[in-house]
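As you look at this complex, bear in mind that one protein chain is not there, while each of the others sits in place.
As written, the chains take the letters A, B and C, and residue 1 is the first residue of each chain.
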Amino acid sequence: MVAQNVFFYLLAGIILFSAFRVVTSNNVVHAALYLVAVLAAVAAEYVLLAAEFVAATQVLVYIGAIIVLFLFGIMLTRAKLGSDQDLTHPHWALSAATAVVMFGVMGYALVDQFHWTATPLPADTRLVSVDGSNSATVSDSVFTAYLVPFEVVSVLLLAALVGAIVLARKD
Amino acid sequence: MAEDTATASAEAPEIVVDERREELRAVFVAHLGDAVLDSVIKPGDGLWIRVATDAWAEAGRVAQDKADCKYFDFLSAIDWLPSPYGRYEDSALDVPFPPPMPERSAAVPGYAGGESRLQVLASVAKTGTDLRVLLKVDVPDDDPRLATWIRTYAGAAWHERETHEMFGISFDGNADMRNLYLPSEFEGYPLRKEFPLLARVVKPWPGIIDVEPMPGDDEPSEGEGTEE
Amino acid sequence: MISLSVLGVELAYWQVTSLRVLGVLLAVVLPAGAFVYLFLFKMMSFMQSRLGPMEAGPFGSMQLLAEVGKFLQKEDIVPERADRRLFFIAPYIVLASTFLLFSVMPFGPDVYFTNLDTGIFLALGLSSVSVIGILIAGWASANKYSLIGGIRAAGQLIAYELPMVLAVVGVVIQAGTLNLQGIVAAQHQGEIFGFSGIGNPFLLTQFVAFGVFLVATQAELTQTPFDMPVAESEIVTGYMTEYSGLRFLLFFIGEFATAGAFAALAATLFLGGWALPFVSLDDNAMNFIGPLVLFAKILMVGFLIFWARFTFPRFREDQLQAFAWKYLIPIALINILVTMILKVAF
Partner (left out) sequence: MTLTDAQQLGYINAQAADGRVNVELETDDGMVLNMGPQHPATHGTLRLVARLDGEQVTSADVMCGYMHRGYEKLCEVRSYPQVTTLVNRIDWLGSFANEVPFILAAEQLMEVEAPPRAQWIRTLLFELSRIANVSLFIGDLALQLGAQTPAFYAFRDREFVLNQIESVTGGRFHPNFDRIGGLKDDLPKGWIAETKAAMVRLRAFCDEMEGLVYGNEIFQSRTRGVGVIPAAIAQSYGLSGANLRGSGVDWDLRRDANVGLVYDQLDWKVWTHPDGDSYSRCWVRLQEVREATKIVDQICDGLPSGAIMAKVPRIIKVPAGEAYIATENPLGQMGYYVVSKGDTGPFRVKIRSASFNNISIAPWLLRGVYVPDIITILASLYFILGDIDR
């Protein structure tokens, strides 16, 4: 498991550095691209945890769709080359404090749940079996235990979609 | 070459009077009155009408609405002054540069006469026929400006721009007088006769040194092309 | 490790890894080269009543190497106001997306790089990464044509991602798995009304999905008639305008390698992948024949892609979007519906 550990820390380092650059970069497009690096590295962490379905979803949804839309929007509106000086919001300190508090809450919740114990990985991490694979497990749980939340989220997304169309249409 | 209306048929008695063009001219005379200063008809070929300078815009309107010449063909100008450089056929060594300008009186206008050195010429036509009117107008020597035609013929815009940069004739009402061809800093009006043809000044024309013989010229009999 | 069991030797991890790297290089470059030579050079020329390259090698077969050599020699020009780092990165992102696509592709019963449960899902996700490279290329070039090209590409690729995914859903429903090996197996072991000679390639049952998939592929690859991101008569090759030398070559390879990857996907999803119809060989033999069979099927799909490319004029941007949203997506949705009903009924 040495290789996994090495890669975990490598990816964690990439995530931390890129996340830091997202907020400190002077160029909107650069910031968006550092965000891509963060999300890609997170996807890689999922792969490392043998959750390739989540990894694929991460790539498809976040990198393939959301960030592309980000970039698309940025380039359509304010695609300036070179660095911007007015990117730092006046209330950045407040945002930083919020982020720290958020991090603290999440960290506390995790620690409270697992109490610094390492959860052992399954013995065989090769992902070959078609039956009983973890994507099947995911889909099973989505369509049984979490059916109602799943459908509610779909309706929410639909509402957002309709709202976007209403806002975008001029006539 | 200035011919009077009355003498047009007398000049060419063997050809019958071109009634369609006579009618067309009558339309202009009827609507413009005295502003039609002169006109020439070449039967079966063309109609030249010279109008007064301040009736130029009106002439365009008459041509479009009354004479039904809706088709805008072209608009340009003629500088009637002979070129001081001649035809550049002499060696440059013989001619001082720049040569003296010819006398103002040397400007002899062509068909339909004229008093000014610069004359604007426009052609409008009636689609579906071979009828076409060549309208001429004198442009004052000291202040070459004229009313624009762009309200009657939209296509005149570019032609007026071209005429402006080539002859220095301004068109009142046409705001877009940027140069069409030449760089914006270009000085001078290339198609005026006093403007030298720089290429010929730099490297003089060797003169007519070879003349291509006409087919059959060196044969005693009349030259006939034969398909072998 | 698994992919090498066929040879009956145990190799060290690094040996397997380097073999895989070699394998993926081969898998990317071979279809790309074949596409360029066979279709771009020769087929296009014959369709246009000319011979194409004839000088380099027999029938110009070495022309490809000559072109690569030419591009390598050329100066790598970076526009003065370009964002240099991003300008350099962009072609690699596009190429990386292409390489990753092959990581889930099965070439034989045991010949693959990874065999993921969610193979097709990951493939579709990875294919969308190249958009970022294209957007960066368009933006970083500091050229308006490039920017327009990049934005057009992004809009187009997003719009056509959807019909492509929806077309694949039909196949996934019928096969009952997201695993590409499973999809191949489902086609190979299936039968048509009791006749199992050619298995049940989904081309026969999912022909609507196949059509939608091919059209979407054409758009994803920005090939004519969907080539407005690189339209040379409008925006002068779009996001590639400022690229030259090696980096242009990378884009060029990326374009054709991606064509190969999508053709491989189409072949796997609809034409039975590496499986051979009519004959049933043991796994060991198929491990060697399978890649060749897949390659042949890739060429078949590639022929369709490039045939359309050389024939059609291109759409306008709004027509392209209308085509995707008004025709392809509804058709794909109806196809899913029908497939579901039939799946439940039978």
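Definition applied: contacts are C-beta pairs under 8 Å (C-beta built on N, C-alpha and C of every residue); 3 or more make two chains touch, one makes a residue touch a chain.
These figures come from a predicted structure and were not determined experimentally.
S.K.: Hey, which of C:Met44, C:Leu162 or C:Leu299 is the one touching the hidden chain?
M.R.: Answer from the full complex: C:Met44 touches the omitted chain.
S.K.: Would you indicate which residue among C:Asp83, C:Asp110, C:Glu161 or C:Asp227 is in contact with the undisplayed chain?
M.R.: C:Asp227
S.K.: For the chain left out of this view, which of B:Arg20, B:Arg61, B:Arg145 or B:Arg200 touches it?
M.R.: Hidden-chain contact among the options goes to B:Arg200.
S.K.: Going by the contact rule already stated, which one of B:Pro102, B:Pro140 or B:Gly155 would touch the omitted chain in the full complex?
M.R.: Residue touching the absent chain, from the options given: B:Gly155.
S.K.: Against the chain that's been left off, what residues of subunit C make contact? List them.
M.R.: 44, 47-50, 81, 142, 144-145, 148, 224-225, 227-228, 231-236, 310-319
S.K.: Using the document's contact rule, name the residues of subunit B that touch the chain not shown here.
M.R.: For subunit B, the residues touching the absent chain are 1, 45-46, 48, 64, 70-74, 76, 78-79, 82-83, 87-88, 97-98, 108, 110-111, 121, 123, 127-130, 132, 134, 152-155, 157-158, 166, 179-187, 190-191, 195-198, 200-202, 205, 208, 211-217, 222-228.
Operating definition for what follows: only the chains that are shown with their structure count from here on.
S.K.: Counting only chain pairs that touch, give me the topology of the graph as line, ring, star, complete or other.
M.R.: other
S.K.: Which chain pair has the highest count of C-beta pairs that touch?
M.R.: A-C
S.K.: I'd like to verify one number: the distance from the centre of subunit B to the centre of subunit C, where each centre is the average of its C-alpha atoms, in whole angstrom.
M.R.: The computed centroid separation for subunit B versus subunit C comes out at 64 Å.
S.K.: Mind checking the centre-to-centre distance between subunit A and subunit C? Centres are C-alpha means, answer in whole Å.
M.R.: 27
S.K.: CA centre of subunit A versus CA centre of subunit B: separation in Å?
M.R.: One centre to the other, that is 75 Å.
S.K.: Under the definition above, what is the set of subunit C residues touching subunit A in their complex?
M.R.: Residue list for subunit C touching subunit A: 2, 81-83, 86, 114-118, 121-122, 124-129, 131-132, 135-136, 138-140, 142, 147, 150-151, 154-155, 157-158, 161, 177-179, 182.
S.K.: Please output the residues of subunit A touching subunit C within their complex, sorted ascending.
M.R.: So the residues of subunit A in touch with subunit C come to 27, 29-30, 33, 36, 52-53, 55-57, 59-60, 63-65, 67-69, 71-72, 75-76, 79, 81-82, 127-128, 130, 133-136.
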